[in-house]
Structure formats: C-alpha cells, structure tokens
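For this depiction, one protein chain was excluded, whereas all remaining protein chains were kept in their positions.
So, chain A:
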Amino acid sequence: MEGNHFQRQAAYTRKTLFDQGYLDEQFIQLEDLQDDANPNFVEEVVKLFYTDSARLIRNIDLALADNSSHFDFEKLDDIMHQFKGSSSSIGANKIKKECTQFQEYCNAGNLEGCIRTFQQVKQEHATLKRKLESYFQLTRQDR
C-alpha cells in the first residue's frame, strides 16, 4: 500500500517537472537508458552534472568579477557553452534557456545583462536540484 503511495507521488512529481518546463525530452532519453545493468543511471548522471556544474558556476562567477579594462566575453561564452551543453545532456530545460539568454548578452557585449541573467541561471540550477533530489528520494522509497 505504502509502495503505491510513493509510486504515485513519484509519478506526480515527475509529471510536474515536465509540465512546468523544468525538464525536457532528453531526461526521458536518460530514463530509457536505465536498466538492470545501470539501475541508478539517471540519478548518477544528474549527480555528475551537479558536481561538474558547480565548478563551471564558480568559473563564471570569477570571470564576471573581472575588473580589468578589457572584459573577456569570449571566455565567458566558452564557459557558458560548456555549462549549457551539460544542462542539455540531462534535459534541464529552464537552465538551458537561461544559458541561451546569457550567451545572447555575451554576444552583445552586455555585461549587466550577463550578470542579471546569471542570477537566473543559478536560481534555476538550485531549484531543479531541490526538485530532483525530492523526486529521487521518492523513487528510492518506491523500490
């Protein structure tokens, strides 16, 4: 009975993540790869993403804090390109969209826009982490 409850909650949480645009089709591709040989594949890849993206966020923060006369937008764009690529890999739809917006500000040489958008990137990054952690906790209790 309890198992069904967690199963229903997990299914509802998952549906919400898609309906609210946090996740896209790529997350389903990851789920399709999960099997007996790789039983925790989705959670494993998401954990990899959050470890790696923490490093990229630090690098972008450092780059944005650069007070030198010639701001390196190309370097900023390169780091964000990596971050966006990783976000796409796990189906992190909202994060990916904010990354695209950030890159547009980079290409326009708009530092203020970059700084403002990066706050959004970090917010979406943290929100998705929280939601996925809750989701994975439910799926673990269902097993």
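The rule is short, and it goes like this: a contact is a pair of C-beta atoms (placed from the backbone, for glycine too) under 8 Å apart; a residue touches a chain by one contact, two chains touch by 3 or more; residues count from 1.
Keep in mind that, in the parts below, contacts and distances are computed from a predicted model.
Novice: As a check of understanding, state which of "AAA+ ATPase domain", "Elongator complex protein 6-like", "Response regulator 24" or "Lipid desaturase domain-containing protein" is the UniProt name of the chain not shown.
Specialist: The record names the chain that does not appear here as "Response regulator 24".
Novice: Hey, which of A:11, A:48, A:64 or A:126 is the one touching the hidden chain?
Specialist: Checking the options A:11, A:48, A:64 or A:126, the one contacting the hidden chain is A:48.
Novice: From the list A:59, A:82, A:101 or A:137, pick the residue that touches the absent chain.
Specialist: Considering all chains, including the one not shown, the answer is A:82.
Novice: Applying the definition given at the start, please give the residues of chain A touching the unseen chain.
Specialist: Chain A touches the chain not shown through residues 26, 29-30, 32-33, 35, 37-38, 41, 44-45, 48-49, 52, 78, 81-82, 84-86, 88-90.
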